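What follows is a short report on a single structure.
Note that one protein chain is taken out, while the other chains of the complex remain in position.
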Amino acid sequence: MIHFRNDYSMGAHPAVLEALCRTNGELTVGYGCDEHCEAAAETIRELCACPGAAVHFFTGGTQVNKTAIGAFLRSYEAVIAPDAGHICVHESGAVEQDGHKIIHCPTPDGKLTPAILRDVCNHHNGEHMVAPKLVYISNTTEVGTVYSREELRTLREVCNEQNLFLFCDGARLGCAMDAGDTSFEDYGAYCDAFTIGGTKNGLLFGEALVIVRPGLQRGFRHNMKQQGAILAKGRLLGVQFNAILEGGLYQELAAQANRMGRRLTAGLKALGVSLAVESPSNQVFAVLPDNAVSALPVDFTFERQGSADEGRTCIRLVTSWQSSEEDVDALLARLEELLK
Amino acid sequence: MIHFRNDYSMGAHPAVLEALCRTNGELTVGYGCDEHCEAAAETIRELCACPGAAVHFFTGGTQVNKTAIGAFLRSYEAVIAPDAGHICVHESGAVEQDGHKIIHCPTPDGKLTPAILRDVCNHHNGEHMVAPKLVYISNTTEVGTVYSREELRTLREVCNEQNLFLFCDGARLGCAMDAGDTSFEDYGAYCDAFTIGGTKNGLLFGEALVIVRPGLQRGFRHNMKQQGAILAKGRLLGVQFNAILEGGLYQELAAQANRMGRRLTAGLKALGVSLAVESPSNQVFAVLPDNAVSALPVDFTFERQGSADEGRTCIRLVTSWQSSEEDVDALLARLEELLK
Amino acid sequence: MIHFRNDYSMGAHPAVLEALCRTNGELTVGYGCDEHCEAAAETIRELCACPGAAVHFFTGGTQVNKTAIGAFLRSYEAVIAPDAGHICVHESGAVEQDGHKIIHCPTPDGKLTPAILRDVCNHHNGEHMVAPKLVYISNTTEVGTVYSREELRTLREVCNEQNLFLFCDGARLGCAMDAGDTSFEDYGAYCDAFTIGGTKNGLLFGEALVIVRPGLQRGFRHNMKQQGAILAKGRLLGVQFNAILEGGLYQELAAQANRMGRRLTAGLKALGVSLAVESPSNQVFAVLPDNAVSALPVDFTFERQGSADEGRTCIRLVTSWQSSEEDVDALLARLEELLK
Partner (left out) sequence: MIHFRNDYSMGAHPAVLEALCRTNGELTVGYGCDEHCEAAAETIRELCACPGAAVHFFTGGTQVNKTAIGAFLRSYEAVIAPDAGHICVHESGAVEQDGHKIIHCPTPDGKLTPAILRDVCNHHNGEHMVAPKLVYISNTTEVGTVYSREELRTLREVCNEQNLFLFCDGARLGCAMDAGDTSFEDYGAYCDAFTIGGTKNGLLFGEALVIVRPGLQRGFRHNMKQQGAILAKGRLLGVQFNAILEGGLYQELAAQANRMGRRLTAGLKALGVSLAVESPSNQVFAVLPDNAVSALPVDFTFERQGSADEGRTCIRLVTSWQSSEEDVDALLARLEELLK
């Protein structure tokens, strides 16, 4: 069985596992106040060129999105998000459970634009409506597209103009940096807060939250604790992030996932397969005849996205740092047979 | 100044005010457990042919929507609503504040359909998504349109099929019954819960919530208290509802509002004014040249809905039980001048 | 039947009812943005000598407590309250429903002290505990006792020292000012926010919230709307407060309630009845033999507080602006018979 179902089901990268084993015997203080976490936070502050940033570690993406958004907003303040956003669809109403409306914005490519933000702000005024306050983007997006540095910069401008916070969900930040032109420093420069995802890029689990804006840092560990989001043996997160950030391993794993994604995209195009979205990263959305989709699961895993049109189905194929050229080529070869 | 701004700003109907004055000296038990409230509840149960219904009285519409929806749903259960729904836009995120996502459905006329409900249910499955559970409609809708008995009946069928609750916001229920073919009994037959609006139809304030489904009745006064929604001198609500429901006064006031709405609609059409929505009730959405919209406020009140297109603005004109033929004709005469 | 059950069940004072009738025909803007509310707010700002205060009107006490506390605090910030506090016991968990813990402090007389506040603050530290932030007191308290000006001043000092907000629930503020030495100006000087209760002192309904601290005023009408706490015909609240505040009527009604309370207290003492609390205001807690308590309801209403000891029960007797000397004397005469 060759795996294209997702990028979060495999184990840890060997370097990460080795670090966990090596430090297992230590007796540190709990709850993420240990030296491993502090070192990882410091590394992140340096990478992002944000010496004043607060860095906190979480075990998962829904947890960090929910805790951060809940902490940053007053109850009547709302989130602006693309309707494909992870918080809109796949977090079971976690943000709303903490009291906040999400304003879903239709987009063709999963990306918010200055025009969308201004339009939402213009249509919300007065106390009978929620007050839009936080802009949620993800990079890469849920459909594999990527914000460029210039796009980030212009979103920041609109946020300044409209008095909004800019929050970037970086569950696949490594892939976004590899596929586009952004660097850690850009997120530090343009976002009020953002996450650096580890779960999909070599860790057993772990998302780092970087809170750049000083006004959003106050009392945050209280929010974490109240959400059940402080791990007792918090050092497990610091240890893993130190291992993955060392020597550019984080970027290397993301680059491998993207390379395999591009190889897959190129191969699909060569076979004449249409793609639902033009994705430069590790998520590929292929529209295939239903009979091909039915035959694939014998050897390959993937997710169905739903009917594309009469007789065709859209499927999501995800590559990861573990995907190999052989994996991709095997899928392409099988598809070539099925599409004959 | 002639008033078309809304239907909730005037005082009480004389019969209602008289009842409040007449009973002012009484010393009853508090919190709505008095004989006036019980009599009003019993009248409502009879009108709706729901002897087992629970009836509760609230001071306002947002309060009743929020309390009822919050009480009926588990935290991960969501509301399906037309995107023009009052809870979607004009209640400042009150439903989300209590933890529930609202799934906004685009509609041309403010009305949900069986196809929309089935589509939403088909697209939500598994624990990573919210579970759609309560269907929110309003009758009349926020754009003045009306659900017919047959439409209510088919929504009920889909709710049974998909295991959903049907909740009708009846802030303008009198106008809905007058403009369409529904009766109190239909709401009792097809809804799990609904409200009978008094604030816009002759009361100082007051919305009656009718909970038809026995399983939703448990512990509801606890929910009311927790929401700060039990009035100390609760009898004020019973007294007012008794006054307005007696002798068909409730229906009579709604009929007057609708008559004036239809007179206005007919007059506007005769003047060649285009209407944004075809409304058979007391809310009329007229698209007028910007210069006419600018000139009107000298003598008339109304609300702007936003730019319709280049040079034209959509305004909302609302008639009420206090509107007179003279009011409507004065507006039409003025518009005739302005549109020359 | 003579009424000592509570002070919130009777109708409005005639001057208040007259004002409502007189203004019934007006057509003002809705939601409390009208001239009556503005005038009432201005009167209150003057009475309290707080020209910069924000004043908002609510229909009930639980609603105002819940909305204010929910708006003022971050989710992990907690309330310090005496365990007899209204929000602790009789609001069905309204404050907790909005996410905030209340730290219940045992007190003999329903009053917080500097020592209690310091002790709570000393015992709460770090992110594993809630952060005490708002001090809730009521004046008069739920057991009829009264904070003096000096007591308010010293609580203020501790709040400054510990970085706490001071919130006073003034459901019976008139009685507190009459029975003690405080004035409206003292609440304006020492509290961050407080309420002026109307429901128990001559209105049909109405509590005015005065937010003194500028930092707590931002966005507050959004919070009100989200809580369903903005009345459509908001002017009803302004009209009533204008009527009751004019010519010192507010203070006069409270004085009458207290006079009758003191007459009752003196009479009970003369009969040798023990009092559970020494109350200088309109709530009297009498400990009576069970057989007397069983016989009273033939002619008098009151509330049982629970068993005091073997064979005796504590009851609450409440006087109001409607209580007369005849009422009090009738009760005392009946008790004299029963206690023979």
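Observations on the model:
We call the chains A, B and C, going by the order they appear; numbering starts again at 1 in every chain.
One rule holds in what follows: a residue touches a chain if its C-beta (ideal position, glycine included) is under 8 Å from a C-beta of that chain, and two chains touch if they have at least 3 such contacts.
Since this is a predicted model, take the numbers as computed values, not measurements.
Although one chain is not drawn, the whole complex shows that of B:G11, B:G70 or B:G202 it is B:G70 that touches it. Only one of A:K66, A:K101 or A:R316 touches the absent chain when the whole complex is considered: A:K66. The chain omitted from view is touched by exactly one of A:H56, A:R156, A:H222 or A:R262, namely A:H222. In the complete complex, the hidden chain is touched by one of C:K101, C:R172 or C:R316, namely C:K101. Contact between chain A and the unshown chain involves residues 1, 3, 5-6, 8-12, 17, 20-21, 23-30, 59-67, 91-94, 97, 199, 204-205, 222, 225-233, 236. For chain B, the list of residues touching the undisplayed chain reads 31, 70-71, 74-76, 98-99, 127-128, 130-131, 219, 221-226, 230.
Touching the omitted chain from chain C are residues 75-76, 78, 89-93, 96-102, 104, 123, 127-130.
In the analysis below, only the chains that are shown with their structure count from here on.
Centres computed as Cα averages put chain B at a distance of 34 Å from chain C. Mean C-alpha positions place chain A and chain C at a centre distance of 50 Å. Rounded to a whole number, the gap between the C-alpha centres of chain A and chain B is 42 angstrom. In chain B, the residues that reach two or more other chains under the touch definition are 91-93, 97.
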